[in-house]
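In this view, the complex is presented without one of its protein chains, the others remaining in place.
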């Protein structure tokens, strides 16, 4: 089969963060980010949807074994973000704003090479911060 | 950062409507639209997903402040549709069929110029009429 | 088996309504019910959860055949409420306020005798008007 | 009407917290609470369901105006918990463990007298910490 | 604290089954159970909600450690039902009809003594077979 299918795995992580630009005065942070700038942090149940594209292999019917994909996401992303502080505890977010946009880009960068070595290609990273706010990143510029 | 991210805000509105073409006889309306043509109206809890694309600004990590986007959607769309009759009460749906398709296009037209002036670009309007029926419009022809 | 189990069936209906007390002046209606008093109606996707209690029969494992329960709910409730105006089109809500509370009680009264003749007992009617507002009625005073 | 109906309002808040007993050594905290004891906090999108019981008033069909109930919950609970640190920022959780159980009891105690003065009676506080973990408190011992 | 709180853990399992009474002729099975009697089986994503009641311990704020409760449910229930055939593969459902009611009772019986030895008391087992059909069992007759 040489038909392209998009396969998505959902994972979840619960994390603390705040939106705070250390180069700015407190007042500007509070004015810009409102309650998201609470100095003592707040947090979210993040939902992460990782989509890969590939051709199903005839022997298995799989583009990718979702157990393997889940293991990679667990290893490279969830184990680093779950029950953590996104601003303080995460190597790949160091010195970055932890907006949903930036976190999604960071997750893409963590996953890209390892996923692309699995016989499929990373297509998108979608991250839901709340039931009302979500972002999606497809790589590239 | 010059990476393009898609950011989505969900909003909701509860509205009455009916599908009824005033140029047609009653019988044709009832035959074409079935129970959706009930003369005394019916209604829905609509879910609206507005997606914009943009590059996160380094200082904030935001493509767009979702509070600002939400305010624009509230001002231009929700305040006009929520707890209203789509056929009778909404200026931008006047003399139109209030199918989910047409309402989504109308919402796009309301939002486009104002959203595109916010430093990002309107990408799509997705409208869920029920848990089983939904449409998405990306602008253009 | 003489063990009591509670069995729930979810059904849905999409309806228009408004909150309006005809004994009151317009101004009092608008002040009391706010946007729910919009004269031209609004509407909802209602979710209805009907729970019965009973003992599973050994031959089938069923307290009640959910297909039969669904048919009764369809016949007595959904066919009367779906794609209707709750204030104008529904015999059992005539001259009543169509608050979620009153609609739930009306649905209970419609269902009670027929459900109780099916070998189980009506336990509760839960009605969701939106994802944020819901009521439950267990019968009686 | 003197029929008792249970009315539920859903609200949401996003907060940081950790499970940490200051009377214990670090090691015991980490052993007991695992990743929930992360010193730099984690967080959740909490969903709160507040249920009151009452009799619908004939004039309105309401047990309670859900707008009023929502305002009370906002004022007494959400404004104190949303985008906050449950361990550090919340007066009514001071010196308490911020388990879901304890937070739910705290919310009950905040709401009880004010809700019971609204013509209905507080019935339960249900708090969802994740899609898999939730608690419900009905007051009393 | 001697306040009683109800704590719920959600787990999931994906299983095959059919409704078929071996004491009956084929025709009666097909007439009674309709498409649920398909000889080659069908299946569901079951959602299981296990609720315990208990008093939060002051040192932890927990009625029960949900990790421990989850482990017990995994060990006694999920490991036996997930990716299994409920009619053929499950010791505690042997020679029983695999209706949602009977499966819920079977799960209760599996869990009761072990859960009641954890410092809390099993309160209910709620089992969702589809988004429209669910049962709840509280033990006893």
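Note that the chains are named A, B, C, D and E in the order they appear, and that numbering of residues resets to 1 at the start of each chain.
Throughout what follows, contacts are C-beta pairs under 8 Å (C-beta built on N, C-alpha and C of every residue); 3 or more make two chains touch, one makes a residue touch a chain.
Computed from a predicted structure; not experimentally measured.
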item: Contact set of the excluded chain (shown chains only); value: A, B, E
item: Which residue of A:15, A:63 or A:81 touches the chain not shown here; value: A:63
item: Missing-chain contacts mapped onto chain B; value: 19, 21, 23-24, 32-34, 96-102, 104-105, 131-138, 140-141
item: Where the missing chain touches chain E, by residue; value: 12, 14-17, 35-36, 38, 40-45, 82-85, 88-89, 130-131
item: Chain A, residues in touch with the chain not shown (by the definition above); value: 1-11, 56, 58-63, 66-67, 70
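Here, only the chains that are shown with their structure count from here on.
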item: Option reproducing the contacts of D-E, where over half of them reappear, out of A-D, B-C or C-E; value: C-E
item: Chain at maximum distance from chain E, centres defined as averaged CA atoms; value: B
item: Chain nearest the global centroid, as defined over all protein CA atoms shown; value: D
item: Shared-contact residues (touching 2 or more other chains) in chain A; value: 131
item: Interchain pairs in contact, sorted by label; value: A-B, A-D, B-C, C-D, C-E, D-E
